[in-house]
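Notes for the one structure printed next.
With one protein chain withheld, the remaining protein chains of the complex are depicted in position.
Letters are used for the chains, namely A, B and C, taken in the order the chains are written, and counting of residues starts over at 1 for each.
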Amino acid sequence: MNKGTSLNNDASENMRRSDEPIWWGLFSAGGVCFAVFVPAAILFIALLIPAGIVGPDALRFERAHSMVFSLPGLIFIGMVICLPLFHAAHRIRHGLHDLKLGTEHLNKVATYGGAALLSVLALVGFAIGIL
Amino acid sequence: MAKRTSYFPELKRNWWLKHPYFKKYMAREATVLPLVFFLLCLLAGLYSLLQGAESWQGWLTFMQSPLVIAVNALAFIASLFHAWTFFQLFPRVMPLRAGGRTLPPNLMVLGQWFGVVVVMVLAAWIFMRGL
Amino acid sequence: MREQDIDIVIVGGGGAGLRAAIAAAESARKEHRQQRIMLLSKVYPMRSHTVSAEGGAAAVTSEEDSLQAHFDDTVAGGDWLAEQGVVDYFIRHAHRELVQMERWGCPWSRKPDGSVQVRRFGGMKTARTWFAADKTGFHMLHTLFQTSLKYPEIERLDEYFVLDIAVVAGAVAGVIALEIATGELILLRAKSVILATGGAGRLFRFNTNAGIVTGDGMAMAFRHGVALRDMEFVQYHPTGLPGSGVLITEACRGEGGILVNKDGYRYLQDYGLGPETLLGHPQNKYMELGPRDKLSQAFWQEQQSGRTGKFGDSDVVYLDLRHLGKEYLHERLPFICELANVFINVDPVKEPIPIRPAVHYTMGGIETDAHCETRIKGLYAAGECASVGLHGANRLGSNSLSELLVFGRLAGEEASQRAATVTFADSTALKEQAQAQKIRIAKLYDAEGEENWVELKRELVLTMETGCGIYREVAGMQTTLDMIRDLQTRYRNIRLQDKSRAYNTELMQCLELGYGLDIAEATCLGALERKESRGAHKRLEEDLQQRDDVNYLKHSQVFFNAEGPAQLRWQDVDTHLSAPAERAYGDAGKGIKQ
């Protein structure tokens, strides 16, 4: 029987606020970076320079060192490594759900945990370098 | 009430193979897989940079191996595909309004691509400066 | 059989039913009454036919307009067969109801300053039709449905097919319904019952109505002795799409669309609606903005003279909107553009739309008094199924959406009031009537006859179209009446192919056909006996082409007769506010007080 009454709108258990806005915020920021900054990063760092199309000196040790361990370097790490990591984690987590793999909780810990771990690694690396 | 017999097929894990639209969706979600590879490359680079010139050289050589270039090329394509899909979503998620009218979505998409190009040019300038 | 006690039962989830339900709930709240309100509908409420209404809803709104003017238009539009006290009540309450709709969120189209916009409509002196683009009914129905969700006291039984009302000692006692999902019957004992089951346009082959508009409620009341009143007045809408009958709203003409025949000539000027108005300057009550009956009759004349074009097998004339321009069309008439594109592959921006008249509205219906109550105590009717007496011999476009609100509300309030003062009827008498329904359904399932409902339905809609069409003459009507009676006999010998209980849509259609046959008889009988031409009822016989106030300024009332043919009586019309005068449009109507 269909009743026209609305569902229970109390702040009961099933009305719990999702923590998703946090992950979605990181996902979106990471998505923008993935779309805007990452293509250029891949193009130069992983394609043109290794393939020798752009001068082999572009990533000389000293040059790379000074470029990375600097304020712009930190920004680079944030925008091209950390945020995209969370973007990827979010999509992988939902992808696992889409493929009905794992459990909600486990997937969350694994993906966001992984992204957090790698981000910390990157930042620690940066810290070591700059000191 | 008489018992109602209904048939409720559960969605199978391979649901996304059943419609071209869903395949495209999965492709979009999968763009993060090569991205993760590229991000791991960067992390490896960061740590080899910390370990000195020799190890850095080793990383550069690693980046030159054809397989790595191939996967990163995939990552590059993935990043552009991602950008293409992501830019279309943006005006729908955050429609910008000016003078009582919503800004035409195409204009916003175009603006975002313009951003990508600017970043490319900027990257070219950074990497090739003084070469 | 499940049984429940419900104070107020509302049959029908269209505009009238929903408005009644909300009014009943409001009314009960105000008076601190604990009442159970149950709305039953054979489709989910938002699927009801009100959803298809396009053009708009009328109410006196602007400074230049007056209640008197709306009154005069409605009475003249109905060719003086409207109950004038009822019309008076209606015009006084219409505006309030439309404002109420706005307050519930209905997205009426607006002027730049944020106030509500009105548009022109046929037969109305001034622009007074509120609209929500060209999906007025859609927005109204969804607003009402969604608003009804706010009231926990409104319970619903969606997809329940009401089979009959129960009457004990001259008062309504409940309803018996079939749960479509299971095929089970349910008996609702009730203190008040409101019928809001919509019109009966599906009696005709070519119509603008949804498949569910089969007049069930009319037949139920009819079988219990309530008169069906003024059933001979069936409105043909001049602009339906050929083939499907899908409606192209009158608002097209309100916005300035013109009608031309196959030679590109604006033929309406030859039918007392001229002189020709300037392109892009529509003028109320002239040419294309004449009333629907006149326009449909003009089509028929053109067709007889061979000046109509062809679209597929249909004779058509053309509705030209091109001069309005793409932008305006897409803003004001987006749905029309979509419909023409999808259904006949015509882009109104570039080509004229081929159209032809189609049955659209049932002016007559369940006879009620001015308070929506029928001659069965506690049984109310509102909306298109009712004949409260508003439309007379011809309804003006955009009056009926307002009617749903004004009289839906009144019925709801009255029903709530009554439910507070009476007790439930004795349930043994009720159970007997419920049992009779059970047997009726069981018989249908078991019947091994050789008739098939599809065949009967086809014959019915065809004969109604030929016999009771835009123009009528005695021989045709007599043939149709005989045919209907023959069909009624054959109906008793029907057989179902689908024997399942759950979602037996074939059973549903069979039942609807059964109801339809009764109403068809009333319609045809009324038409046959009304030996004059008035409003939508147009006789072809030489001596019957004029209105005859001496003999027929009267409502027809048709009564059911279980033993034999239905009976017709005549009833006086309330004309205490405006004496019958000539009904004229175009320049001819200029000097006349209307």
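Here is the rule we use: a contact is a pair of C-beta atoms (placed from the backbone, for glycine too) under 8 Å apart; a residue touches a chain by one contact, two chains touch by 3 or more.
To be clear about the criterion, contacts and distances are computed from a predicted model.
Of the candidates "Ribose transport system permease protein", "Molybdopterin synthase catalytic subunit", "Succinate dehydrogenase iron-sulfur subunit" or "Sulfurtransferase complex subunit TusC", the chain left out of this view carries the UniProt protein name "Succinate dehydrogenase iron-sulfur subunit". Considering the entire complex, the omitted chain makes contact with A, B, C. Among C:T129, C:T374, C:N504 or C:S533, only C:N504 touches the chain that is left out of the view. Set against the missing chain, the residues C:I6, C:A28, C:V43 or C:V461 yield one that touches it, C:V43.
Within the whole complex, the absent chain has one touching residue among C:F343, C:F424, C:Y445 or C:F559, and that is C:F343.
Where chain C meets the omitted chain, the residues involved are 23, 26, 30, 43-44, 46-49, 51-52, 95-96, 99-100, 102-105, 107-108, 110-116, 135, 138-139, 142, 146-147, 149-150, 158, 181, 210-212, 243-244, 246-247, 312, 335, 338-339, 342-345, 452, 454, 496-498, 500-506. Residues 4-8, 11, 15-16, 18-19, 21-22, 25, 29, 89, 92-95, 100-102 are the ones on chain B that touch the missing chain.
Contacts to the hidden chain, counted on chain A, fall at residues 2, 4-7, 9, 11, 14-18, 20-22, 24-25, 94, 97-98, 100.
Everything below uses one rule, namely that only the chains that are shown with their structure count from here on.
Computed from the mean C-alpha positions, the centre of chain A lies at a distance of 60 Å from the centre of chain C.
Between the CA-based centres of chain A and chain B the separation comes to 11 Å, rounded to the whole angstrom. Within chain B, residues 1 each touch two or more of the remaining chains. Residues of chain A in contact with at least two other chains: 1. Interface residues of chain A, counted against chain B in their complex, comprise 1, 31-32, 34-47, 49-51, 54-55, 57-59, 61, 64-65, 67-68, 77, 80-81, 84-85, 87-88, 91-92, 94-95, 98-101, 118, 121-122, 125-126, 128-129. Of all residues in chain B, only 1, 13, 16, 26, 29-33, 35-36, 38-43, 45-47, 49-50, 52-53, 56-57, 60, 63-64, 68-69, 72-73, 75-76, 79-80, 82-83, 86-87, 112, 115-116, 119-120, 122-124, 126-128, 131 touch chain A in the complex they form.
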